[in-house]
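For this view, one protein chain was removed and the others were kept in their places.
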Amino acid sequence: MSIAISDVKSQELYCPEIAKITAVKRFTEKEKWFDIELPGGRSLGHQPGQFVQVSLFGAGEAPISVTSSPTKKGSFELCIREVGMLTKLLHKLDVGSTVGIRGPYGKGFDVKSFKGKDILIIGGGIGIVPLRSLINYVIDNRKDYGRLIILYGAKNPDELLYPDDLKLWKKSNDIEYHITVDQGTPEWKGNTGVITTLIPGLDLDLPNTITAVVGPPIMYKFVLMSLKTKRIPDENIYLSLERRMKCGVGKCGHCQINHSYVCQDGPVYHYPELKHLQEAI
Amino acid sequence: MKKYQLNNKQLPSFIDHLKKQGTVFAPHKKGDTSYSFEKVENPNSVVLDYNRTLNSVKKYFLPPREHLLSFSKTDNSFRKGSFKNEKKIFLGVHSYDMKAVLKLDYNFSQGNPEENYLQRRKDSSFIGVSFIPDEFHFSQSVGIPLHDTEGFDIYLEQNSDGYTVKIITEKGEKLIDGFDRVSKAKDISSNHVQFQNKLKYNYNRLPEVFEQSWNAAVWEEVSKKCVGCGTCNLVCPTCYCFDVEDNLDLSLQTGTRDRSWDGCMLNGFAAVAGGENFRETLAERQRHRVHRKFKYISDITGEPWCVGCGRCTAYCTAGISIVEIVNQLCDEYEQNYLNRPAVVGLNAERL
Partner (left out) sequence: MTTEAKIKPKVAFFDFTSCEGCQLNKLNLENDLLDILEHIDIVEFREAMDDKAEEYDIAFIEGSISTPSCVERIHDIRRRSKMLIALGACATQGGINAMKNLHPIEEVRETVYGDDKYLFPTLPAMPISAIVKVDYKIDGCPMSMPEFLKVLKSLLAGQEPIKPDSAVCVECKLKENECVFDKGMVCLGPITRGGCDAICPSFGQFCTGCRGLISNPNKNAMLEILTEHGISLDEAKKRILLFNSYDHSQSLPK
């Protein structure tokens, strides 16, 4: 194999754009929400489910899912969990601070092919972050889609994200919204139990329902089992994987699962593609 | 193809001739028993008769450490790392290392073509040299003939008096143009080199072996000997994984975003910030490494991504041999998938 490298148009891949934080909200002890504006209010141009590389000079870069819908113009939103050094520093930032942004990267949910379908969202923990982008997209294009069913699970009530959205989803007449926590508190009046407990009770139009699943690695196995029991065809399932996506452009190798670079072919995968990837789930 | 004869005595003046045309890099002696590619200052210190260099010429296109950006926190400004625009001539490259460069060209130009690699890579000429395979070389077994000239502009084949100079490309023609001390190629016999086949199967058959390699016993067995030091990754001429880290200067205001070679055999390679490590065991990591050389990229390109340089084996302090791993996979494949009665019956029918 020989490539005429002088014919290849090379790209500068590692330069971030300097973007401004325009709003910050704390959701929980660990998660904060940020509204971010690119220079000139340019749109990020992402698909629901894609991610950006967020960086602070001197501290490094990390992949973060975009949580706003592409239908939102002028700025985009991130919800960041404090898990490492960089995210800890990001949590200290306030309105007016700047961050470096590269991206959007990877494959998101193929919202065009979902048109006319019912959408079943299954989000565990911070898995709801990229899913909220899809949810808002569907809400903003409501007539293009059928039912919107949201299943959301968290460890406990204190870890629930997006309090304003949750109220909205609950109130809305055309969203079927079910929530559960692994462990309740005395004040908690809703469901308790893991997210899979919400699945058997659903009344679904099977061939017409697209399922989007995002959650911690441990959740996938169990959710997929429940979906199988529910006879949801594999072709109708999409899920998003977490890996160490260091470069975002398919070079550094950290996110590789077999031949697939999660930062390029994922993070959102069509389940039939994933079944052949060893190590994926 | 034009051929000349270059005697050993003429080599230094040939190197001087090359130096007038660009920066020349060639193998030099390093340490007690090793070699490395270095910029040529003195033509007499170039060693063309060597077994292998510690690192391949990859280091010139994907440096072990490089600044991706220099930044200032004060005003949030940054500059890209710079690339020296110079004509580079690599002298004394073995055929397997040339092939490795061509493979990296693929990796860095497909998908998102990377400026850093491609800028460094352009304006390079390669002058190959033949070599005598040692116990670790197996490039021929992965489909790279000893005298494979693909990628070279000039190829030097050792003979009893020096080298037969074969001009492969127009670029090669220009490189030698004006050097009048070469004579017409004499009919001197080349060193006849035996290159033993070391892999049990022809490389064309490896894809079928690697179809069944996931649960092989060899991964667990090898992991008992392996310490996960990452040497096999770092010396590999077709490995290109890297890590990125920011470093601040003492001013605490300015610094650099740096990348350095990384390896999938290392502990934290597949670990995410939340703590999950997606390839925690040495067996999983070994399997990933070998599959990267023989399956993952190969399934797409149709070629092994291992060039048979033997570095990972020669420099493994634990004595782990990639040839032995692949051969054991062939054995396991035969035992578990080929010798089953059903398959034998099928073969018999075909006969």
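Here the chain labels run A and B in written order, and each chain numbers its own residues starting at 1.
The definition used in the following text is that a contact is a pair of C-beta atoms (placed from the backbone, for glycine too) under 8 Å apart; a residue touches a chain by one contact, two chains touch by 3 or more.
Quick caveat, the model's predicted, so the values are computed rather than measured.
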| item | value |
| --- | --- |
| Residue of B:Asp123, B:Glu245 or B:Glu332 in touch with the missing chain, whole complex considered | B:Glu245 |
| On chain B, residues whose C-beta touches the chain left out of the figure | 30-34, 36, 54-55, 59, 64-65, 74, 223-231, 234-235, 245, 247-253, 260-261, 263, 266-268, 282, 315, 317-319 |
| Touching residues on chain A - with respect to the absent chain | 58-59, 85, 88-89, 92 |
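To be clear about the criterion, only the chains that are shown with their structure count from here on.
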| item | value |
| --- | --- |
| Chain A-touching residues of chain B, taken from the complex the two chains share | 68-69, 71-73, 76, 78, 80, 102-103, 105-109, 111-116, 118-119, 121-122, 150-151, 214, 240-246, 248, 252, 255, 257, 259, 262, 264, 269-276, 278-279, 284, 288, 291-292, 295-297, 299-301, 303 |
| Residues on chain A engaged by chain B in the complex (per definition of touch) | 1-3, 5-6, 8-16, 18, 55, 57-62, 81, 83-84, 86-87, 98, 217, 242-244, 246-247, 249-254, 256-259, 264, 278-279 |
